[in-house]
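Mind having a look at this structure? Questions to follow.
A single protein chain has been removed from this complex, and every other one stays in its place.
Moving on to chain A:
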Amino acid sequence: MSVELDVFVGNTTIMDEEVYQLWLDGYTVNDAVKVRMEGGVMDECEASKDVLLSDTMDQYRTFQMCERLLHSPAKLANQLLFQIPPHRQIMLIERYYAFDDTFVREVLGKKLSKGTKKDLDDISAKTSVTLKSCRRQFDNFKRVFKVVEELKGPLVENIRQHFLLSDKLARDYAAIVFFANNRFETGKRKLQYLSFQDFAFCAGQLISNWTVGAVDNMVEDMDVDLDKEFLQELKELKILITDKDLLDQHKSLVCTALRGKTKVFIEMEGSFKNLSRGLINIAAKLTNTKDVRDFFIDLVEKFIEPCRSDRWSAADMKLYLTHYTNSAHILDTFK
């Protein structure tokens, strides 16, 4: 005796958020049943294991049928197959596009290609995110990337409108797309201490200050590619380290401004020339795609690590960079 067929269909589609999360996390039906049993849901309604199994299968089937729609969330709102209240639709989309920070950290800056997809089982083993969930997250990245690639207009806004995501999630996706497009290297050991959110912040800054879109907001790929002209112009900064007078002048201006405002003043003064050279060299090389990829590793090696060994605090760093920038503006060459 066996149950050959077992379905339950509601006029309003019934979806349990807990089961949805288990499905998204890539649990098999049987594992999901175990988790639910441990969660104590059985006590709620005098349910038995069979009831739980039947319910879980129904829900999994519903989610599988919905998945096609979730690939283009705008369809979810005007499809006729499932009657889902709007706030549930928002939940479904938001959760479907949510990702694990540990997973995204692994693929950040990598090409979203079949090659990377093949490595997902390694990543799954490393991050202990199930392979199924890894695939979903990876496919989401790829899908968002493909759609916004061909669109004009601001990146975050495009993602939000096409995928109906919250502002926060849209910004995160913008960062992922931006990193994937520019292929920034983030996997080196020295960069491991940085979290996804750290990089997402950087991506936000780069998008709003260094891309074509920062200047002109109606060109293709405006937010995805760095502004070539801007990068070219960065080369002119070299004068700050090649011209000895200018270097000294800059240093003295910065030091005057910093004196008495920080505990590490001596170290700042001592390493000024080195740090300035480090920064300017990174900036001047950014016309090479290879060097763009190494942007973060270079920054860490040439600038952050020396500062850290001198025990600068975050506030010191901010102060230093503010004055570094402001002082440069005062120099005759840049007036």
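We take it that contacts are C-beta pairs under 8 Å (C-beta built on N, C-alpha and C of every residue); 3 or more make two chains touch, one makes a residue touch a chain; residues count from 1.
Quick note on the criterion: contacts and distances are computed from a predicted model.
Per the UniProt record, the chain missing from the shown structure is "C2 domain-containing protein 5", taken from the list "tRNA pseudouridine synthase Pus10", "Exostosin glycosyltransferase 1", "C2 domain-containing protein 5" or "Prolactin 2". Across A:Glu4, A:Glu38 or A:Asp245, the single residue that touches the chain missing here is A:Glu4. When the omitted chain is restored, the residue from A:Asp101, A:Glu157, A:Asp198 or A:Asp225 that touches it is A:Glu157. Interface note for the absent chain: among A:Ala77, A:Ala125, A:Ile266 or A:Ala315, the touching residue is A:Ala77.
Chain A meets the missing chain through residues 1-14, 44-48, 50-52, 54-55, 57-58, 61-62, 64-65, 74-75, 77-83, 85-87, 89-90, 157, 160-161, 164, 166-167.
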